[in-house]
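A single protein chain has been removed from this complex, and every other one stays in its place.
Just so it is clear, A, B and C label the chains in written order, and each chain counts residues from 1 on its own.
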Amino acid sequence: MPYQTDFLLRVYRVMKTIREFEERCIKEFEAGTIPGFVHASNGQEAVAVAACIDLSDKDIIGSTHRGHGHCIAKGCDVSGMMQEIMGRATGLCKGKGGSMHIADFDKGMIGANAIVGGGPPLCNGAALGAKTRGTKDIALSFSGDGSANQGTVLEALNLAVVLKLPHVFMFENNGYAEGTSANYALGCDSLAERNRSFGMPSVCVDGNDFFAVYEACKEAIARARNGEGPTAIEATTVRFDGHFIGDPQLYRGDGEVKAARKEQDCLQFFQARVLKEKWLSQEQMDTIDAEVMELIEQAVQDGLSAPKPNPATDLLADVYCTY
Amino acid sequence: MPYQTDFLLRVYRVMKTIREFEERCIKEFEAGTIPGFVHASNGQEAVAVAACIDLSDKDIIGSTHRGHGHCIAKGCDVSGMMQEIMGRATGLCKGKGGSMHIADFDKGMIGANAIVGGGPPLCNGAALGAKTRGTKDIALSFSGDGSANQGTVLEALNLAVVLKLPHVFMFENNGYAEGTSANYALGCDSLAERNRSFGMPSVCVDGNDFFAVYEACKEAIARARNGEGPTAIEATTVRFDGHFIGDPQLYRGDGEVKAARKEQDCLQFFQARVLKEKWLSQEQMDTIDAEVMELIEQAVQDGLSAPKPNPATDLLADVYCTY
Amino acid sequence: MNKPAIITPVAGSTSVKTYREAINDALRQEMRRDPNVIIMGEEVSGGAGCPGQDDAYGGVFGVTKGLMPEFGRERVIDTPISESAIIGAAAGAANNGLRPVVELMFFDFIGVCFDQIFNQAAKFRYMFGGKSRTPMVIRGTVGAGWRAGAQHSNMLHPVVTHMPGLKVVMPSNAYDAKGLMIEAIRDDDPVIFLEHKIMYDNKCEVPDESYSIPFGEAAFPRQGNDVTIVAMSNMVNRAIEAADQLAKEGIECDVIDPRTVSPLDDEAILESVEVTGRLVIVDEAHERCSLAADISSIVAEKGFHSLKAPIRKVTAPHTPVPFAPELEDAYVPSVEKIIAAVRDVLEA
Partner (left out) sequence: MNKPAIITPVAGSTSVKTYREAINDALRQEMRRDPNVIIMGEEVSGGAGCPGQDDAYGGVFGVTKGLMPEFGRERVIDTPISESAIIGAAAGAANNGLRPVVELMFFDFIGVCFDQIFNQAAKFRYMFGGKSRTPMVIRGTVGAGWRAGAQHSNMLHPVVTHMPGLKVVMPSNAYDAKGLMIEAIRDDDPVIFLEHKIMYDNKCEVPDESYSIPFGEAAFPRQGNDVTIVAMSNMVNRAIEAADQLAKEGIECDVIDPRTVSPLDDEAILESVEVTGRLVIVDEAHERCSLAADISSIVAEKGFHSLKAPIRKVTAPHTPVPFAPELEDAYVPSVEKIIAAVRDVLEA
C-alpha cells in the first residue's frame, strides 16, 4: 500500500474539515452572522491539502482571498479562524483581518491576501529567508487562474528562477476569475507551458484528484528542499460556489454547478479511491465525519459567543511594533 | 533586386543619422552642453530603423529611456530633438521633457519613457484606439532585455493577445540592463520562447542585420494591419556605449566594446551588404554621409543658440488642458 | 450668506435615482453621444468567455450594468486582472482618439498600477510641452463601512490630489455624481472619479437629461454663520446630519462640499470662514498629509486673520481599516465626532 493509513486518515480529515467549514460559512453568512464578504473554497479541497499536508510549521505558505482551505490545510485552528471571520477579539487576527486577511505565523501561514497577485512576491521572500539562513524550509504560494495575469505574479516567477529560490508556485485553475473565464483572460494555450517558459519545471495536474496533486507537490517540494529551485504546478479544479457567497453566478452554464458537484467532487473521488483500493473503510471515514461536524459546530459556537473587539483599547493598537 | 534603391538610401540615411546623432550627443555631453544624463543607442540603429521605416505618421511607437534612435527612425526632427535634449524652449517638448521624455505626436511618437516597462501598456492603448476607431494603423513598442522582466510588460503581452491588438512588441536585447547581464536577469533560456508562450507569434532575429529585423517586422506589421493580433520580436544587438554617457562600464569584458564596434557594427554590415549586392554605391552613401554630418552640425548649432525656457511664463504652463 | 445649494439647475424632467443609477445614466448618455467613449475594466460587463449570461455583473457594484448589451464588447471591454495594463491601455487609447472610462473595482488597487496613473498619464501633457491630451476617467470605489477589510476600504484621495496633472472628483450624492461624470468624460485631462461604495443606494432627484457640473465649484448643502464645515464624499452626508442636529440648538453650520478636490474651490471655503471665523474639516482619509490637512493649511495661510478658533480636523486615525464592525465604525468619522468638533471650535 503506497500510502500510510494514518496519512490517508489525516488527508481525509483535513479535506472534510475544509468542506464542512466552507459549507457552514455559507450558512452562517446567509444567517447574517458573518460580516463583509467571503470567498468559499469548497470544491478545491484536494489542492489545498495536497500542497500543505507534507509541510512543517516552519515551511511558509502565502494564500489568496479564497484562503480558508489553505489555512486549515496548513494547520490553523478552525475555531480561531471562525472567530476571525466573525470579527471577534479572540480571532486569529483579533478580528482586525477578517476572512481575506487570516494569518497564523506560528503555523507558517503568512496571510490570505485581498490583493490578487499579492502573495507570490512575498513567498519569494519567505523562500529567500529560508535559503539565506540555510534552513531546508520552503515556501509555497497559491495563485488562481486570474491572478496568473497579474504582473506581480509574473515578476515573481522570474525572480524565483534567477535567485533559485525554494518556492513552489501552486496555480489553482478553477476556470473562473469572478465572472471571467480563464479561457478568455489567459491569452496562452497552456498556463503550465507559460510558467515553464520562465525557466522552471512546470506541470498541469487534475486538481480534483488528490493523489495527482500530491505526487506533483511531493516532487516540487523535494526539489525546493534540495536547493534545486522553484517549480510551478497548475491544478485544474472546480469552484462549487460563487466568487463570493451570495454571487448569483449568472455567468455559469445551466446546471454547471450541480453537475460539477456531482461529477467533479474531489472529496467523493478521494473516498471512492480509498474504498476501491481498500486503503480506508467507510467506518473510519464516518467516524471522522462525525468528529469534523462536531469540530465545526464548536467553532461556530465559539465564534458566536466570542467577545467583540473594544474600540477604546483595540482600534489604535498594533499599527507598529514600536512607537 | 529585392529592395528599391530609394528605400535602401532612406534606410542608410536614417541609420547614419542616428549613429552620428548619438556620437555627437556623447561629445556634447562631455563638453557640458547637455544637462542631466543621456542614454545613447549607437550600435542599435538597425533595430530602430527596421521597426519604423514602414510605419506612417498615424502608426504609433512607444519608446524607452534609450529613445533617440526610435525618435529619428519615426521621423522626429533632429534639430528639435537636440534642442530638447539641451533643454531649450524651442525643443520638441519645449525643454520640459529632455532626453528621456521626447515625444512628437504629429509623428506618431508618443514618448520615450523613463520608467522601464512604461511603454508597452501604453502602446496596447494606442493599438486599441486604432482598432476601435477601425483604422488600419498599428502600434509598436520598444523594450529592452531588462524591461522584459517588468510586470507591466508581461501584463501587456497577455492583454494584447486577449484583445487581439495590432501591436508589435520589439525587444531590443543588447545583453545588458545597466550593469546586469541579460543572462543573469532573464531566468528563461529564450526570451522569444517566453514571449511566444503568452500566445503570440514570436521570433528572435539578429538585430545587427537590418534585413533580418526588417523582414521580421514586415511580417509582424502586416499581421497587425490585417487584424491578426500582436507579434513579439527579440532582436539581439549591441550597446556601443555605456548605460548612460560617462558610464565607466567596469562590468564589460576587456576589449569587449572595441571588438563589438569592429565586428558587430550594424551600419558596417549594411554597407558591406548593399555594396556586395551592388544595391548601392559607395558614392551614394558618401553623399548621404556628408549631408548627415551637416544636418547634425546644424542641429547642434540650433540647440546651442536656441532660447532657454522662461520660468515666469513656462514653469506653471501646460499641466492641464483646462484649469 | 445666501449661496445656491446646487450650482446648475437643469430644465426638463427629473426622477429619483440612486448614486449607482446616476453614474450609469451619465455613462450611457455620453456613450450615445460620443462613439469614442469606451469602458474598460474587470467585470465591467462580466461573463466574458463564460457559458452563462453576458453582462453577468455590469461591474461588481452594478454601475456599468446594461452598457455592454447596448454598446457591445468593442466598447465595454472586460479585461484580465492586470491593472497596470488596463490603466496603460486607457492612457494610450486616450492619446490615440478615444475617451476611455476605466474602472478600478476598488481604488485600493492603484497599488499595482500607480505608475501608469501618476507618472505616466498625469505627466504627459507637461513633460511633452503641452502637445498631448489624455482624456480619460479612472473610476474607483473608495471608503470604509463595508466590512471589506484593510485592503479594500481605503480613501486614498490625498495621494492622487497631491499629484499634478490629475483632477480628482468626489461626489457626495447622485445629482452631483451624474453631472460630474459627464463633465469628467468631456474633460481633456485624466480625471480620478471616486465613488464611495456605501453611497451606491443613496437616492435623490436627478435630471433625466444630460447635464454637467463644472469642476472647482463647491456646493453648499447647508448654510449658516457660526461654523464652517468642509467635507467630501460620504462625509458630506454626515456633516449635513451634524449640522441639522446642531441647528436644533440654534448653532448654524455652513456645510461646504467641494465636490472636486483637485481643482479645489478654496475661494468658497475662505469666504465662508471670513464670516464664521471657525472651521471644521471632515475627511475619511488618514490624518497625515490628508485633504483635511491641506484645506486647513490653505485657510491658515490665506484666511488666518478671519480665524477666531483653532482649525479642527475630524479624520480617520493613523491605522489601517479594521475588519470587525465595532472597530470599523469607530474608525470612520462619526456624526458625534463632527458635532463635538463644532462645539470645540465654538468654545475655543
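The rule is simple: contacts are C-beta pairs under 8 Å (C-beta built on N, C-alpha and C of every residue); 3 or more make two chains touch, one makes a residue touch a chain.
Not measured: the values here are computed from a predicted model.
Visitor: For the chain that does not appear here, which of the shown chains does it touch in the whole complex?
Guide: The undisplayed chain, in the complete complex, is in contact with A, B, C.
Visitor: If I consider the whole complex, including the chain that's not displayed, which of B:17, B:150 or B:236 touches that chain?
Guide: B:150
Visitor: From the listed residues B:24, B:68 or B:96, report the one that touches the chain absent from this view.
Guide: From the options B:24, B:68 or B:96, the contact with the absent chain belongs to B:96.
Visitor: Among B:8, B:116 or B:267, which one touches the chain that has been omitted from the display?
Guide: Candidates B:8, B:116 or B:267; residue touching the omitted chain: B:116.
Visitor: Which of these touches the unseen chain: A:115, A:170 or A:292?
Guide: Candidates A:115, A:170 or A:292; residue touching the omitted chain: A:115.
Visitor: Please identify, in ascending order, the residues of chain B that touch the omitted chain?
Guide: Residues of chain B in touch with the missing chain: 35-37, 87-89, 93, 95-101, 113-118, 146-147, 149-152, 176-187, 248-254, 256, 308-311, 314-316, 319.
Visitor: Residue-wise, where is chain C in contact with the chain that is not depicted?
Guide: Considering the whole complex, chain C reaches the absent chain at 84, 108-112, 114-119, 122-123, 126-127, 149-151, 158-159, 161-165, 262, 264, 285-286, 288-294, 296-302, 304-305, 307, 309-313, 317-320, 322, 348.
Visitor: Can you list where chain A touches the absent chain?
Guide: Given the touch definition above, chain A has residues 60, 62, 91-97, 101, 103-105, 110-111, 113, 115, 118, 120-130, 132-133, 139, 151-152, 155-156, 158-159, 162-163, 317-323 touching the missing chain.
Definition applied: only the chains that are shown with their structure count from here on.
Visitor: Relative to chain B, which chain has the most distant C-alpha mean position?
Guide: Most remote chain from chain B, centroid-wise, comes out as A.
Visitor: On a C-alpha centroid basis, what's the spacing between chain A and chain B, in Å?
Guide: Chain A and chain B have C-alpha centres separated by 45 Å.
Visitor: Scan chain C for residues touching two or more other chains and write them down.
Guide: 79-80, 82, 84-85
Visitor: Got the chain B residues that touch at least 2 other chains?
Guide: Correct list: 151-152, 155, 158-159, 162.
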